[in-house]
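Before any comments, here is the structure.
One protein chain omitted, others in place.
A, B and C are the chain letters, set down in written order, and residue numbers restart from 1 in every chain.
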Amino acid sequence: MSIFTIFITALVTENVILTKFLGICSFLGTSNKEKNAIGMGISVTFVVLVSTILTYLINKYILIPTNSTYLQTITFILVIACFVQITELVIKRYFKSLYKSLGIYLPLITTNCAVLGIILTNIRSDYNFIESIFNALGSSLGFVLVLYIFALLRDRIEKNNIIKSFKGIPIALITAGIMALIFGRLV
Amino acid sequence: MKKVLNYLFKENPVFVLVLGICSVLAVTTTFEKSYMMGIVVLIILVISNFLVSLIRKIVSEEIRIPVYIIIISTLVTLIEIILNKYSKPLYDAFGIYLPLIVVNCIILGRALAFASKNKVFDSIKDGFKSGIGYLIAISIIGFLRELFGNGTITIMNDISSITGYREIIHVFNNSVIPNKLFLTSGGAFILLGILIGIINGRRGEV
Amino acid sequence: MKFIKENGPHIKSDDNSSKIMTRVLIALIPIVCYAIFKNTILVYFFTSQSFFSSLHPLFMIITGVCVSLVSEVLWFKFVLKKSFNNSIKETKKSFSIIPGLLLSLVLPTNVPLWVVAFGAFCGTIVGKMLYGGFGQNVFNPALIGYLFISVSYNSLLGSPLNAYELDALAGATPLTNLTSLGYYGVYDSVVGSYGSLLNFFTGTIPGAIGEVSKLLILVGFLYLAITKTIKWRIPITYILTVFILTAIIGYGIGLGLWYPLFHVLSGGLLFGAVFMATDPVTSPVTQIGQVLHGISLGILTVAIRFLTPYPEGVMTSILFMNMLVPLFDKIGVKLKYAFKKIYIPIIIYLILVVVLVLTIISNVNNSKNNTVDDVGNKVTITETKKDGNKTTYIVTSKGWGVIKAEVEVVDKEIKSIIVTDKTGETQWSEIEKENYIYKVITNQKDINNLDAVSGSTFSSNALKNIVKKVLSEELK
Partner (left out) sequence: MIRGLKIDGKKEMSLSEEIIDFSSPDKVYVPLMNNNTPCDCLVKKGKKVKKGTVIGIRKNMDFPVLSPVSGIVVDIDKCLYLNGEEVPCVVIENDKKETVLKKVLVDDIAKYTKEEFVELLKKCAVTGMGGSDFPTFFKYKSDASFLIVNAVECEPYLTADMMLVKLKAEAILESIDAIRKINNIKKCFIAFKENNDIVRNAFLEYIGRYEDIVLSPVKNIYPMGWERHLVKSVLNLEYERYPSEVGVIVNNVSTIFAIYKALKFQRNITKRIVTITGEGFTEPINVLVKVGTDMSSIIKKIGKYKGEKLKFIAGGPMMGTALSSDHIVVSNNLGAVTIISDTEDYKNECISCSKCVNVCPAKLCPVLIMKNIDNVNELKKLHPELCVECGLCSYVCPSKLGVRDFVVKAKGKVRQ
């Protein structure tokens, strides 16, 4: 399939939050202000891109030759964890201002299902190098897109007088559900 | 009865603490897959709590998270291998959500919050308690989604190779046309939202 | 002498929200009457249908309105625990009739009543009341109802032709007809089969109940715009954008000026633009925001009409843009005080338009050049799995709706086709009756001269396309 269709399906139809249900913990948690929605999005995109490249190489040149593919989960999660640790240190020392704005999200990413999820989809549907890059890019941009739209909507919903038991998480889930239905119709 | 209500309403990890719902929504298109996922998570939770509380003395503060992640991911890989060998269709049905249990917030959460501080027996009990809560929650959602979405309840289908017993109950004899909404991803979100809303409302009284 | 101490202006304009609601209802009444006339009386006279069953659209409208009213009263009574009479008072205050009415006008004619009730119920409860009642909903409640119906009971929607049109004009609504022709067709094949463009305008063409007579919709729009009841900027920019985009595309693929006119006058565009997109609660407030809202609606509708299997993009694009309303208002406020920054949205929209138009033109052109039997973009292979010599293709193909199937091929010959999702196909029973899948497999070599099953041409073409695509894939 052409790269462009992979990108578009990853961005809209197979959106990482709405159809694959990945990354909902951070989706519900951080998306109350646009600022940290974008902050979270950028850091996730960065981490996903780099770890896709790393995991692709590891998988191709280490795991498959030694046909220990069952070790995939462990290696990938470790790669993500150390990579996040390294980036946190690097940013803290060199880009002080960037750390202030993005620093708080980095530890969150290790436990974010989206990152591992995107990498696993890449591996499972055995895309080649370029395809997996585009898929990673599409899914993370889809993540940012949905996070930003949801932050805007959340801002507006906070002000409504919803009945007490549906305030907060339930109404957020219902809105996300309606968004998922709409995205589903864009296929 | 009080205990079951407690599992469901008081501190159910899914409905009340809203943790680990990444896997809950994705896998619950059939009743069988959901309770199987519930059992898998229950097992992993109990064992990981057990292991974590065992080594809680010797593990220092900074490297806690990587160590716990290694423990949980080894457990998950073990389960993967077993499932892959015995019931291939179930393994395919779970797809990428089986390895994603590693990142499931419940297991890591319970490990960090509880197991690393208490004695072995207590952490096992706690792991069991929240595991049961998770199992009940995920099977309710799976049951509802399949009942409305598909009009059938698959008690045992993919793992029939192990148990050798295949059972799918067709509830509505196509008088009521099944509402495909619950099978879609959006429907799962909405159903979970409504369930949590109702339970929030009921929690006020219970 | 005791006086009332209140601040704020002490004289108020005589306009109030219930007057706004009545004005919208007045604009809707001619459309409803024409719809009832066209779909019931005409049907009653020209076809053998009994009087009771030809009144079906009227019952649909009544159920839509009643259910949305009753569900709101129930919500106030049981959830908010209000006494009976002031829950009636609450519903009088809010526009509770309009979502139900709009929903029933958008649905095709022969939708069963309980589906309309389900849609109206979901629209009011999930779409409006859960978000805090009247004036606070994020999505248009009528469209939420439509979304729920089209997602859960798509198979029941069936062909939007009413009984009279079924036997008079074979085939589907103009738009589905166009999509099946691959968005390209000479004047008489696209428009001719439904009479001239004038028929489109007066509304003697098949379509959902209320979307048909464009003349009455325009009259309603003028009335609403003059009495300042709706935000007139949104429909005008919406329809203009669609017209301009389709004009460019039409020019790109070498068709006359009738092509954009056809696009504007067909389907639910006019009705959606005038009544759905301008629902005051779910549309932007700032004037610049409204213009941006209209333009992006237009772009998305054209994108959906041309790039996705769904022929009708209006409802989905309005719902999608309801999500972005806070964004448009944010841009509107920012541009209000820094007007020179307008070039940023202009550049973004220009890029979007250029990219969209080029992709559509290239799509339509390459599907136009190769002959009809080439599969083109009608069939897409989503997944291929190889184990041993057997390869299975997961395929989606455009029939009436979208068919999903698994095709197993062993050394270049199709062994079996399992159709996993055929809910979009309305006339699937004929295919099964004639066991058409078996026929397709047996003479898969010269598939072209296997004639389609009468009565469900679309589904049989879809199956034939699947076979052609899979075989051409194997040869590669």
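The criterion applied here is as follows: a residue touches a chain if its C-beta (ideal position, glycine included) is under 8 Å from a C-beta of that chain, and two chains touch if they have at least 3 such contacts.
Since the structure is predicted, the reported quantities are computational estimates derived from the model, not experimental observations.
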In the full complex, which of C:Ser54, C:Ser213 or C:Thr286 touches the chain missing from this view? C:Thr286
Can you work out which residue in C:Ile20, C:Leu113 or C:Leu352 touches the chain that's missing from view? C:Ile20
Which positions on subunit C touch the chain that was left off? 1-13, 15-20, 93-95, 133-136, 228, 231, 280-281, 283-287, 290, 329, 332-334, 336-337
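Keep this in mind: only the chains that are shown with their structure count from here on.
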Chain pair showing more contacts of the two, A-C and A-B: A-B
How many angstrom lie between the centres of subunit A and subunit C, each centre taken as the mean Cα position? 31
Counting only residues that touch at least 2 other chains, which ones in subunit A make the list? 163, 166, 171, 174, 178-179, 181-182, 184
Among subunit B residues, those touching two or more other chains are 181, 184, 186-187, 190
Subunit C residues within the subunit B interface of the complex: 126, 148, 151-156, 423
Interfacial residue positions of subunit B with respect to subunit A in the complex: 18-23, 25-26, 65-66, 69-70, 73-74, 76-77, 80-81, 84, 95-96, 99-100, 102-105, 108, 181, 184-194, 196-198, 200-201, 204
Subunit A contacts subunit C in the complex at 1, 125, 149, 152-153, 155-157, 160-163, 166, 171, 174-175, 178-179, 181-182, 184-187
